[in-house]
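Here the complex is missing a single protein chain, while all its other protein chains stay put.
Presenting chain A:
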Amino acid sequence: MNAPQANAAARMTYREACKQALREALLSDPRVFLMGEDIGRYGGCYAVTKGLLEEFGEERIRDTPLSESAFVGAGVGAAMAGMRPIVEIMTVNFSLLALDQIVNNAVTIPHMSGGQFAIPLVIRMATGGGRRVAAQHSRSLEGWYAHIPGLRVLTPATVEDARFMLKGALADPNPVIIFEHVMLYNMEGDLPSDMKVVEIAHAKVHRAGRDISLITYGGSLFKALEAADALAAEGIDAEVIDLRGLRPLDTKTILDSVAKTRRCVIIDEGWRSGSISAEIGMRIAEEAFFELDAPLRRVCSREAPIPFAAHLEDACLPQVATIVAVARELVRPS
């Protein structure tokens, strides 16, 4: 493998950044191993783990059969017994077969055992729609996982976060789920040359602005940024917040932004009802209601399973034009 060094300034894809992060983890800690379907010989269904089997061997790059529950549970057990497993579930859609192990074991054992066991487990999975692969491959369920106390839910949107969040996730003694949006793998970005690790606990003001806050995460970040550019052309200065993680929520960054702009739109690829956007909106309502100059608004997915046909899929997912329209209406009500 001719992967660029971790500390060299470089332009690379999100996919490559994920791979370099894994590679660094494997090199720096012998307790780390990868486990998942087709991560080895096949190279990972999104090619993230390509080449790692040749470099690290079968014991540490463990291809598993189709047994989500067993290999995620094995990750929990291995974490309890001293290892640092990184488990890949192909996509969030299939994580439903492993929900028992995540929800009933990984997050309950530390508490239920009175703190005798921690579960330092990292689970990576792809999430989101946009690839025309129909409902069973297009779900955005990260908001569900964010409902569960004891989990940390990370949503790296940038190449930088894809490269450096894993280190923080591995240092965390708790089960961490990293959601990688399927539409981001081919995206290119620059890595700062001096970066070693990113702080996983904080949201980031990705673009500063005065007039309205666009609060989002993951694959929707770039839609929000595009919307912000379009709004700028109309003289509306939007601030874009990348949450970077859904649990714990960095409420402070959200509230600070809203206190400044006094208006906000939450953009979330999950469905509106009971979503993380509902949680964010309610926190703002609880803690910053009197700071607001306009109602809280959301752009979420239409409440249907994501369809296959391109025009229908596009209509279901949050789109730049909708974000722009909603934001415009809040800033300049007609």
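Here is the rule we go by: contacts are C-beta pairs under 8 Å (C-beta built on N, C-alpha and C of every residue); 3 or more make two chains touch, one makes a residue touch a chain; residues count from 1.
Here, contacts and distances are computed from a predicted model.
Candidate names were "Carbohydrate ABC transporter membrane protein 2 (CUT1 family)", "Sodium/pantothenate symporter", "Pyruvate dehydrogenase E1 component subunit alpha" or "Phosphocarrier protein HPr", and the UniProt protein name of the unshown chain is "Pyruvate dehydrogenase E1 component subunit alpha". Along chain A, the points of touch with the absent chain fall at residues 33, 59, 64-65, 67, 69-83, 85, 100-101, 104-105, 109-118, 120, 149-150, 152, 173-174.
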